[in-house]
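The other protein chains are all here in position, but one chain of the complex has been omitted.
We call the chains A and B, going by the order they appear; numbering starts again at 1 in every chain.
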Amino acid sequence: MKVDLTVNGSEHAVDVADNALLSDVLRETLGLTGTHVGCDTSQCGACTVHLNGRSVKACTVLAGQADGGDVTTIEGIANGDDLHPMQVAFRANHALQCGFCTPGMIMSAIDLVQSADGPLSAEDVRDGLEGNFCRCTGYHNIVKAVLDAQANM
Amino acid sequence: MEEQGEFVIPATPQEVWDALQKPDVLQECIDGCEEMTLTEEGTFACVVAIKVGPVKARFTGTVKIVDPHPPHSYFLDVSARGGGAGFGSGRAEVELQAVPEGTRLNYQVRGTIGGKLAQIGTRLFQSFSRKMTRTFFERFSQRWVR
Partner (left out) sequence: MSAETGIGASVLRKEDARFITGKGQYTDDISVFGQTHCVFVRSPHARAKINGINTDAAMAMDGVIRVFTGDELVEDGIGDLPCGWVVNSKDGTPMVSPPHPPIATSVVNYVGEPYAFVVAETLQAARDGAEAVEADFEILEAVVDTATASSSAQIHENAPNNQAYDWELGDREATDAAFAKADHVTTLDITNNRLIPNAIEPRAALGSYDAASSTYTLYTTSQNPHVERVVLALFVNVAPEANLRVISPDVGGGFGSKIFVYAEETAVIWASAKVGRPIKWRADRTESFLSDAHGRDHVTKAELALSSEGEMLGLRVKTIANMGAYLSTFSSSVPTYLYGTLMAGQYKTPAIYVETQAVFTNTAPVDAYRGAGRPEATYVVERIVETAARELNMDPVELRRKNFIPPDAFPYQTPVALEYDTGNYAASMGKALELADSDGYAARKAASETNGKLRGRGYSCYIEACGIAPSQLVISLGAGVGLFESAEVRVDVSGSVTVMTGSHSHGQGHETTFAQLVSDRLGIPFESVNVIHGDTGRSDYGLGTYGSRSIAVGGSAIDRALDKIIAKGKKIAAHMFETTEDQVEFAEGQFSYAGSNEPKPFAEIAGAAYIPAVYPLDELEPGLSEKAFYDPKNFTYPAGSYVCEVEIDPSTGVTEIEKFVAVDDFGNVINPMIVEGQVHGGLAQGIGQALLEHGIYDGDGNLSTGSYMDYAMPRATDLPDFEVDMTSTPCTHNPLGVKGCGEAGAIGSPAAVMNAITDALGVKDVPMPATPHTVWETIQQGA
């Protein structure tokens, strides 16, 4: 089937199998390997991207479901050399170690901050990132980073 | 995995016994049963589509009646394979007893499951099998009610 996607601002018309997942299309067809697959069952959140401005787990979205949609991946959040405040905060707070969960974690965190009614507390951040596993950091520095980033978003 | 239970069916033990030997009756009563054929006396081949949590598959299996004492008791040996989804096998002991309301059927099942079904379906399998059994006997009893 034919699927039209806008990914990180570029338009793509891709021909994919009916059962192709959005994560497959991003990684295999478009070569955007920053979106990682950690569990295939939408439990780990490593594949989180934005679809029409909201975070989704790309391993459980069919490419066809995203037809006509606007997708942003980890590769698309910086403005040229200007990193997104969440990227800056993750580095500044040592909120990543192996880096595998990081793209999904950053994409979830951006949506969490953007869709919050008011300033988030540490507890709100922990609740909001429940869908993303990190096995390296114990989340301590991730929480710090998100709190830090929200001041600059 | 072990399970037991009883149902009261509004029919005589002989009627129940006879019905339980008929492939078309079994097919109608087993949820998701797509085929049920008598391959030889007391042995059925069947295809059943099931869905347990995230595992959905078509199982191909055999059901064999062992040590029948009509219309009182028999054993059913069941084994089924669902390709990549896993497999199951087990033995059910079935006893029929005449009661004023009709027939009381007691059953006791001992079985094992394996493959994906066991890895990601175990939590759900017990409730799944209970529901499947209940559905079977509800449908089975309906034969005499309507």
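Couple of notes before you dig in:
The rule we apply is simple: a residue touches a chain if its C-beta (ideal position, glycine included) is under 8 Å from a C-beta of that chain, and two chains touch if they have at least 3 such contacts.
No experiment lies behind these values; they were computed from the predicted model shown.
Of the options A:Leu51, A:Cys101 or A:Leu120, the residue whose C-beta touches the omitted chain is A:Cys101.
Taking the whole complex into account, chain B touches the unshown chain at residues 83-84, 86-87, 112-116, 118-120, 122-123. By the touch criterion stated above, the residues of chain A touching the omitted chain are 17, 19, 27-28, 32-41, 43-44, 46, 73-75, 78, 83, 87, 90-92, 94, 96-103, 106, 122, 125-127, 129-130, 132-143.
One rule holds for everything that comes next: only the chains that are shown with their structure count from here on.
Centre-to-centre separation between chain A and chain B, using Cα means, comes to 47 Å.
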